[in-house]
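Shown here: the complex without one of its protein chains, the others still in place.
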Amino acid sequence: MTFALGPNRYGKAENRVVRVHRDTARHGIRDLNVSTQLRGDFTAAHVDGDQSQVLTTDTQKNTAFAYAEQVGVRSPEDYALALGERLLVAAPAATASRVEVEEYPWDRVEVGGVGHDHTFVRRGGEVRTTVVVRERDTPPLVVSGLRDLVLLKTTGSEFRGFLREEYTTLEDAADRILATSLTARWRHGATAPADWDASHDAVRRTCVETFATTYSRALQETLYTMGVAVLRAHPHVAEIDFSAPNKHHVLVDLSPFGVDNPGEVFVATDRPYGLIEARVQREAHECRGHFGEF
Amino acid sequence: MTFALGPNRYGKAENRVVRVHRDTARHGIRDLNVSTQLRGDFTAAHVDGDQSQVLTTDTQKNTAFAYAEQVGVRSPEDYALALGERLLVAAPAATASRVEVEEYPWDRVEVGGVGHDHTFVRRGGEVRTTVVVRERDTPPLVVSGLRDLVLLKTTGSEFRGFLREEYTTLEDAADRILATSLTARWRHGATAPADWDASHDAVRRTCVETFATTYSRALQETLYTMGVAVLRAHPHVAEIDFSAPNKHHVLVDLSPFGVDNPGEVFVATDRPYGLIEARVQREAHECRGHFGEF
Amino acid sequence: MTFALGPNRYGKAENRVVRVHRDTARHGIRDLNVSTQLRGDFTAAHVDGDQSQVLTTDTQKNTAFAYAEQVGVRSPEDYALALGERLLVAAPAATASRVEVEEYPWDRVEVGGVGHDHTFVRRGGEVRTTVVVRERDTPPLVVSGLRDLVLLKTTGSEFRGFLREEYTTLEDAADRILATSLTARWRHGATAPADWDASHDAVRRTCVETFATTYSRALQETLYTMGVAVLRAHPHVAEIDFSAPNKHHVLVDLSPFGVDNPGEVFVATDRPYGLIEARVQREAHECRGHFGEF
Partner (left out) sequence: MTFALGPNRYGKAENRVVRVHRDTARHGIRDLNVSTQLRGDFTAAHVDGDQSQVLTTDTQKNTAFAYAEQVGVRSPEDYALALGERLLVAAPAATASRVEVEEYPWDRVEVGGVGHDHTFVRRGGEVRTTVVVRERDTPPLVVSGLRDLVLLKTTGSEFRGFLREEYTTLEDAADRILATSLTARWRHGATAPADWDASHDAVRRTCVETFATTYSRALQETLYTMGVAVLRAHPHVAEIDFSAPNKHHVLVDLSPFGVDNPGEVFVATDRPYGLIEARVQREAHECRGHFGEF
């Protein structure tokens, strides 16, 4: 009886790379969490314990830090593209590299209403994400995104007319809080944006503004509408993918105390939560990759 | 310009279902975290806000709790199979259901060396996992597994002979600590085990014993060896998949204080960490699903 | 042999109270995590299992939600003062109530540069905190604060001239990154601010601006300087307490690759971290309470 090595990959996860730009007195900062992986013909390492073709995860880490200095961090996408290319050069046995970057945004501290030169406050809230997959002799796959963008509408949201059966107890809701912690990832087409930072901000803004201005008949509809708005406004985006927990805010029944609650007091619950996932594509565009595999 | 809904799915995540068996004075407990999802033709819900075919996530939650009583929890796999089947019946528009169950194990408290009838202590450590995907008119896909199984060897592990290039600084290690927090998932073939609990324990034991008794030339080799051992010993397992962070334990240099450190004092580091992922298959067996998509 | 009940307290922790203000089309939101506790003569409940004097934690929860509607949430401090007073009325056996409130701030979503009426984005970053302790016939103790305010300076910080002994290896640093995730709590004196929200913003601003504009010879000195600045600028603050992890950013040695690193690339480390805690008081003011017990 023989067995076979199936899909495999390896790398160094969560390198916390902080790059300071201090060419002038007005410093800048990019705060990244960098994970790299290689795929390819690494059967010997698995089956025979032969490491001679293995670019170690320690070396991948060193390269991530060295490239932050040598190439710099103009944007997470620019940095990931350069780093992914280098890893393919350094590891001849690899057929593909994958570089994933999370960025934690910082704002300048304001002193007397003016941004300080070298003091920053971490913005918190959402994290910017980037995944670059490079295969040899193929244009790189670039996926930009964000996660933990928590949005909430206090009105402009209903949920009714759904399927009812034996285990259904939910009542129709004509006016409810809609809240989610959004994860969005958008794959770029052949034409890359000239400025990845500006592109990221623009796509984010389309998502947020659409969430705000669209009446919601379900979180599904809201996500689809956001996706269409992004594809319509940003021609370089080939497809966009959402993962959105429905963060339930349950109206509290205060009637046992003789107190009316006209949509004012809610309990925010942790678990369980609805989880809605959807992708929106340009019709002519072939689906590349599988759900969750961007 | 038109756009299309791509892959999508929805459900209720993280229902914390606790099932007590109290038919006799000697009680039992199964402590589960249950997530359900449906896939299918839900375009109307996304595009037109029409919910008439949507089995709500609230109903999915109700069903998860009701089935814990009506069907019971003989094992996570048995429960997930029944629940997934019910969801397909209840939602005609769905083409597939996915039920994911995590189980938190409890041990009986010992009093005077004897297990108590109705008092339990949560075991902690690893979590048992199950995923059941049901498509209509197809045998169900059953994947059993575990995560957070933290294993460590204080010796019997080396790492040397690896590729060296410009960014390589790592030294060969002839004797190092090897530690990982193992995630393993194994897909069952056509013949299901008669007793899912016994099957789970047996596969787990093979993994742990192989980790202990195999000399390691790299974590890759150790994972592959574990996978082969599982496939060899358990004919009903079709393939097995590992995700294993290399939890680095770095020998501390005490020489500045004139203190020798003969492999005795280590610092356990959090980040970065190596991350090794690999699947082992029966050679004759076609690959079903993609990496990370079990 | 007899034994005695020592200090004890009980309550309901982490009520997630969300209060929407919707009197006009321009909605508002206050998002709170509320924990209440009672102290007093509850010996019978502990020793005899007699609950007749116990205001249950479930009732405390109900009161927290009802008061969010009945009293409203003008500010966390106003709400906590009212809730703490009510709990003393409801529980005659209690000698003191303690109400702790965390607030998660939300910003209005901007659409075309204008804040939206009913859509919000969670700000992330720091959390606003309030503790109100009420004892019968005594003015309430009000402590305002914040946590998780992550501040960083890329320059303007040194650390040198420290004690050196047998286990010391650290080198003097003439220019380093200084970063912390600040927890600050300030106790108000007899004269309460008229507007708790405005007061909170003002104290926070003093902390942040002082951090930015003060040259740092150690985190200890920076904290002390911040404390003095707060006491000087805000007469209603009686004392202020800081807990500040030194979030180390270590300059990466790129010399093995022939790359210079002029203070530009750092690794942000998780553990271990320095932890500096200090309180600054008005000299004439007697110390009330113990460290960590605000």
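By letter and in written order, the chains are A, B and C; residue numbering begins at 1 in each of them.
The rule we apply is simple: a residue touches a chain if its C-beta (ideal position, glycine included) is under 8 Å from a C-beta of that chain, and two chains touch if they have at least 3 such contacts.
Not measured: the values here are computed from a predicted model.
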item: Touched by the hidden chain, restricted to displayed chains; value: A, B, C
item: Contact partner of the left-out chain, one of C:R30, C:K61, C:H116 or C:K153; value: C:K61
item: Sites on chain A contacted by the missing partner chain, in the whole complex; value: 166-167, 169, 256-257, 270-271
item: Absent chain, residues of chain B that touch it; value: 15-22, 27, 29, 31, 62, 65-66, 68-70, 106, 109-112, 116, 118-126, 148-156, 177, 208-209, 211-213, 249, 252, 254, 256-257, 259-270
item: Interface residues of chain C (partner: the chain not displayed); value: 1-16, 35, 37, 42, 45-59, 61-63, 66, 90-91, 159-163, 165-170, 217-218, 220-221, 223-224, 227-228, 231-232, 239, 241, 245-246, 271-283, 287, 290-293
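As a working rule, only the chains that are shown with their structure count from here on.
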item: Arrangement of touching chains [line / ring / star / complete / other]; value: complete
item: Chain closest to the middle, measuring from C-alpha centroids that were averaged per chain; value: A
item: Copy pair chain A, chain B: interface residue numbering same or different (half cut); value: same
item: Centre distance in Å when chain B and chain C are each reduced to the mean of their C-alpha atoms; value: 38
item: Chain A-chain B separation of Cα centroids, rounded to whole Å; value: 24
item: Residue list for chain C, restricted to those that touch at least two other chains; value: 256-257, 270
